[in-house]
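In this view, the complex is presented without one of its protein chains, the others remaining in place.
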Amino acid sequence: MKAPLPVAARVESRVVASQLRSRRRMLALGAAGALAALAPLALLHGQPFWVNILISTYLFGGLAVAWNLMAGFAGQFSLGHGVFFAVGAYTTARLYLLWGVSPWLGLLPAALACALIGPLIFWPTFRLKGAFFAIATLAFNEVGVVCANYFESLTGGPRGLQIPFKPGFAQMIFTNPAHTAVLMFSYLALCVAAAVAVRRSRLGYYLLAVREDEDAARASGIDVTGVKLRGTALSAALTAVGGALFVMAVRTIDPPSLFSLPDIGFKFALLTLIGGIGTLAGPVVGAFLIIPTETWLRATLGGGLPGMHLVILGGLMLAAALFMRKGLVHAIVTLVERAQRWRTKGQRHD
Amino acid sequence: MELLNLLSIGILLGGIYALVALGLNLIFGVIRVVNFAHGELVMLGMYGAWACSKLLKVDPYVTLLAVLPALFVLGLLIQRFVIQPLQNEHMMQMFATFALLTIAQNAVLVLTRGEGQSVNTALAGMAVELGDVRLTATRLVILGSVTAIALGLHLFLNRTLLGKSIRAVTQDRAAARLMGIHVERTFAITFGIGAALAGLAGVLLAPIYTLSPGIGGNFIFAAFAVVVLGGLGSVAGAYAGGMIVGVVESFAGFYIDPELKQAVWFLIFLAVLVFKPSGLFGQKGAEEMGMREQT
Partner (left out) sequence: MTEATAVPFLSLQGVGKRFGGLAAVNDVSFEVARGEVVSIIGPNGAGKTTLFNLLTGQLAPSGGEIRFGGELINSLPPNRRAKLGLGRTFQVTKPLVALTVLENVMVGAFLHHRATRDAETLAMQVLGEIGLAHRAAVRAGELTLAERRKLEVGRAMAMEPRVVLLDEVMAGLNQSEVDDMITLIQSLALRGLTLLIIEHNLKVVRAFAKRVIVMDRGRKIAEGPAEQILSAPEVVTAYLGKRRQ
């Protein structure tokens, strides 16, 4: 723009004011969210059953947030994230078992490896759209299973890897499950913070633009492939870290447990879609909704009738898909907006 | 004559894959929805054959008369009540089919209490010997059936009005609608036919495999590889693709490590998607269509 227009000064101050408001609002929401997420742990820290549920909830919530970076922000529905999860788990476990490398350090090469190879293997599939991209990434997951079974020296083959119970902070193994839960919560907080930072940055806007309309994005100067690669790298790295935390928490891994679609690969999608894909809170909300429900169902029904709890869970999933098409967060936001519109309509009549 | 043996195994296997792929090809190719539950439709066909043959004391092949219409109706219902409402939310749509998969697999698990079942037919144990090569009757039936079905499907799509309207809808929904074709009804019928074909595959496969609720997974990946390789919407492609995948798998299992054999499907699949997404016989750009917003 050439000469600054007189309105610019007013606009500038209005923008800065709105940015301050929105940043303050964001911090407030973030703090409230963190407290809400930690509250159950504070209340239930003495009951192992519930603490274990929280461990899973925090971990998979973070994993779903990481998945959402690619699927929600960039619009790339990946079913291959199990590969990153597995790489994180195997790398950390192997480094620990072979050379005693602390998992705190071991997760770094895992994350780095995924940040570099993730985009590389996904790159040829970027020009595939929608369903084709989904099943191509599904193929990645299945190739991953085969490789994991085959390369025994790296992964322990079909028997997998076991980590002996040797508690200690450096080993990321805790006697008190509540400590593991705090660790997982930190992971969730890290992922959410990363997602918020991305969303508010240029990369975030570019990812959304690429999702909405690639041609318009290109015409606006966006390097579409580069943006997709960067989004993939971040998403993959965060997922790998989740895998590293997972292996130190469960201490036994094998190809079925890492590459299972219903438990891992598709679960990220499940949590995110139910909560609201593309939103910041969606994956977290989805995790808090689904994982306790699923665990409770399995505990109450699993023994008597094998499979029954999954029939019910599947039914709930189907119902959620049909009646909350854009996820829970969107449904709530719509209700709130509608309520606000009611209020302003009422206010206007005075 | 190792080569001949491998080839014949591959072709018979190919027949099985083509059979499952024909139904998937119709659904994926026409409606553009990734039906994760397709393997479960096959599984339901298998269990349907088992249940009917036990209850009615007939040879499993006869149960076709009951299983086919049942699965056709199931397909109609799935399309109308699950797929159709989610047509603008593609990710949710895929997710919903996965939910169907979960429900189907576990419902059968609950009902059969996890016991494997098997189906007996008069043809069991019969085989044809061609020199050193042994071709079992049950697999020959499949090969013959899939060839007949492929021909029939091709004629249906090209010579009948319904078939042509299905092809029209595959190419351009908006234009088809303007021609007076009722798109939603066409989709419902297509899904019904696709499901019926899956059920047919189930009935024909029942004598060969031990039934278990998760058996759908054995076929679904190979079927997707076949559909992608052959080209979306192409019957000839599904047939040829099935044969190719079957033969490649047979040879790979023998010359390369049998453990890596499964990876063959996915590598074929990925190679096709990356280098020639329209497949061998498909229309160029067909894979783009249907991914955009549709009126």
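Letters A and B mark the chains as written, and numbering starts fresh at 1 in each.
The rule is simple: a contact is a pair of C-beta atoms (placed from the backbone, for glycine too) under 8 Å apart; a residue touches a chain by one contact, two chains touch by 3 or more.
Fair warning: this is a prediction, and the values are worked out from it, not measured in the lab.
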Contact list for the unshown chain, restricted to visible chains: A
Hidden-chain contact residue, picked from the options A:L44, A:V196 or A:V224: A:V224
Which residue of A:W50, A:Y206 or A:F268 touches the chain not shown here: A:Y206
Where the missing chain touches chain A, by residue: 1-2, 5, 7-8, 11-12, 14-16, 19, 200-202, 205-206, 208-209, 211-213, 215-224, 278
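Note that in this section only the chains that are shown with their structure count from here on.
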Intercentroid distance (Cα basis), chain B paired with chain A, Å: 33
Footprint of chain A on chain B - complex, ascending: 28, 32-34, 81-82, 85-86, 89-96, 98-103, 105-107, 109-110, 113-114, 213, 221, 224, 228, 257, 259-260, 262-263, 265-267, 269-270, 273-274, 277, 287-288, 291
Chain A to chain B touching residues, read off their complex: 71, 77, 124-125, 128-132, 134-136, 139-140, 142-143, 146-147, 149-150, 262, 266, 269-270, 273, 277, 305-308, 310-311, 313-315, 317-318, 321-322, 325-326
